[in-house]
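Here's the structure we're looking at; comments come further down.
Yeah, one chain of the complex is gone here, protein chain that is, but the others are all in their spots.
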Amino acid sequence: MKRTAIVPALYIVFLMLPIYWLVSMSFKTTNEILGGFSLYPRDFTLENYIVIFTDPVWYTGYLNSMAYVSLNTVLSVACALPAAYAFSRYRFIGDKHLFFWLLTNRMAPPAVFALPFFQLYSAVGLFDTHIAVALSHTLFNIPLAVWILEGFMSGVPKELDETAYVDGHSFWSFFLKIFIPTIAAGIGVACFFCFMFSWVELLLAKTLTAVEAKPIAATMTRTASTSGYELGLLAAAGTLTIVPGAFVIYFVRNYIAKGFALGRV
Amino acid sequence: MNKTVNQKAWLFVLPVFILVAFNAVIPLMTVVNYSVQETFGDNTFFWSGVLWFTEILQSERFHDSLGRQMIFTFSILAIEVPLGVAIALTMPRKGAWVPVCLVLMALPLLIPWNVVGAMWNIFALPDIGLLGYGLNAMGFDYNFTRQIGDAWFTLILMDVWHWTSLVVLLAYAGLVSIPDAYYQAAKIDGAGAFAIFRYIQLPKMKRVLTIAVLLRFMDSFMVYTEAVVLTGGGPGNSTTLLSIDLVKIALGQFDLGPAAAMSIIYFLIILALSWVFYTLMMRNEES
């Protein structure tokens, strides 16, 4: 077993190389970058980071991203919880079709929806708001959250519900006090996935914002295209977008292996 | 689990239904609406029937980007699924290193897609990127912005870098859920490594692998941001995948009709292929 561990080790090295390159470039001056190839920053500078933390164009982008991602995660999981419960416990007219229809939305390419979304959210006066991005991301996050949570809930025996009712719990007191803690791991995993897909998605986020709610990642591309090739700045901004993701993974690290099995294995 | 019939369950589903309907049905109607009309840019529309559909389906441009899309999707599936399973199999089952490995592996999944593209762009630049410089130093004539082969190589390598971890994590989750007794029984029954894989690990991983293949299929078919940032569809149109082409038509040229028709065809292709995948992989389960 020890010898075969070389495979994952090599894989991790492969994963880290581009990240190393990005981080290393973020500490280089523009001159050093354009001057030629260097394996590590010879002329170590924090200049790029200082620009990002002092220029509101940059750091508000950060805050904007955080705002709509959190909003979307809460919205998606909160709506998905009762729905997933319904799918895992009850049969009702059209349940299978509804479930399948929800899943098909996970298959809808954002590219298809970019333009109609722009028109829709402009029409309802939500263009360039955090809510617009958060709402648009529920398109693919709600189906995913329902799917994941349904898996976890189906793993919880129905006897739990029945025992709780016998013990005199009302539905909501059972749901909030007993059921939700039982599937806490599932909720964690669902939140993780919602955060992840909302954080990394850019096409819709960019289409639906202009100034007020512009995500950090969009600021990056616009800077890259307007003010020439400021690679150092770009690299620093890129490095900073990795940080929240790394934090989130760190918090769910204990759920990763088991939680990814989506409850039903 | 036997479920009870309860029509009130619809109330639970209602919030989800309203949200998704708002997000999916209205835009979809808009798309359908555009796809059957002709406009000359002054907000007047004319009925055009299935004109755009036939035009798209017969256009060489669409065939080409669909072909490129297929090549891309099936290449990355052929690489990422076996590679991911192999890595998951060689991962230690327990130990202090496991959480560290998992966190590091999950890292690429949480990087915004345009940052992934930008990162790989910087990484692969022939003059100042580690990969580009390294390959050239080793004697390969590598330039992903000019040579079609290099562009494809970089594109696929980037996707492998970005998404193999998803397969690893899912497969690993399937593996650790196998009780020790199975391995012990197999040992006692004299099963070799291959028999253990074939009769214990693979069957137990089947469900998560189905999820992995489906997710990877759908997402690779929709890939846009990373690819655009990395190659911009070039050199020429050589790496213009379906979604890149679609955005070019819709937002670049503002050809609403053809773009809408193409959107619908695109969506239907994903739906159909996902369904085929799903039924194929679940067929054994049923019997």
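Lettered A and B in written order, each chain numbered from 1.
Here is the rule we go by: contacts are C-beta pairs under 8 Å (C-beta built on N, C-alpha and C of every residue); 3 or more make two chains touch, one makes a residue touch a chain.
Criterion: contacts and distances are computed from a predicted model.
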| item | value |
| --- | --- |
| Protein that the absent chain corresponds to, by UniProt name, given "Cu2+-exporting ATPase", "Cytochrome P450", "ABC transporter ATP-binding protein" or "Heme exporter protein C" | "ABC transporter ATP-binding protein" |
| Touching partners, among the displayed chains, of the absent chain | B |
| Of B:15, B:134, B:203 or B:232, the one touching the omitted chain in the full complex | B:203 |
| Selected from B:139, B:179 or B:236 as touching the chain missing from the view | B:179 |
| Contact partner of the left-out chain, one of B:127, B:141 or B:189 | B:189 |
| Touching residues on subunit B - with respect to the absent chain | 179, 181-182, 184-185, 187-192, 195, 199-200, 203-204 |
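Basically, only the chains that are shown with their structure count from here on.
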| item | value |
| --- | --- |
| CA centroid of subunit A to CA centroid of subunit B, Å | 16 |
| Residues of subunit B that touch subunit A when the two form their complex | 1, 3-10, 12-13, 15-17, 19-20, 22-24, 26-28, 30-31, 86-87, 89-92, 98-99, 101-116, 118-120, 122-123, 127-131, 133, 161, 164-165, 168-170, 172-174, 176-177, 204, 207-208, 211, 218, 221-222, 224-225, 229, 242-243, 246-247, 250-251, 256, 259, 263-264, 266-267, 270-271, 274 |
| Subunit A residues within the subunit B interface of the complex | 1, 4-8, 11-12, 14-22, 25, 33-34, 36-37, 39, 75, 79-80, 82-83, 85-93, 95, 98, 102, 104-117, 119-120, 135-136, 138-139, 142-143, 146, 154, 158, 196, 199-203, 215-218, 220-221, 224, 231, 234-235, 238, 241-242, 244-246, 248-250, 253-254, 256-262, 264-265 |
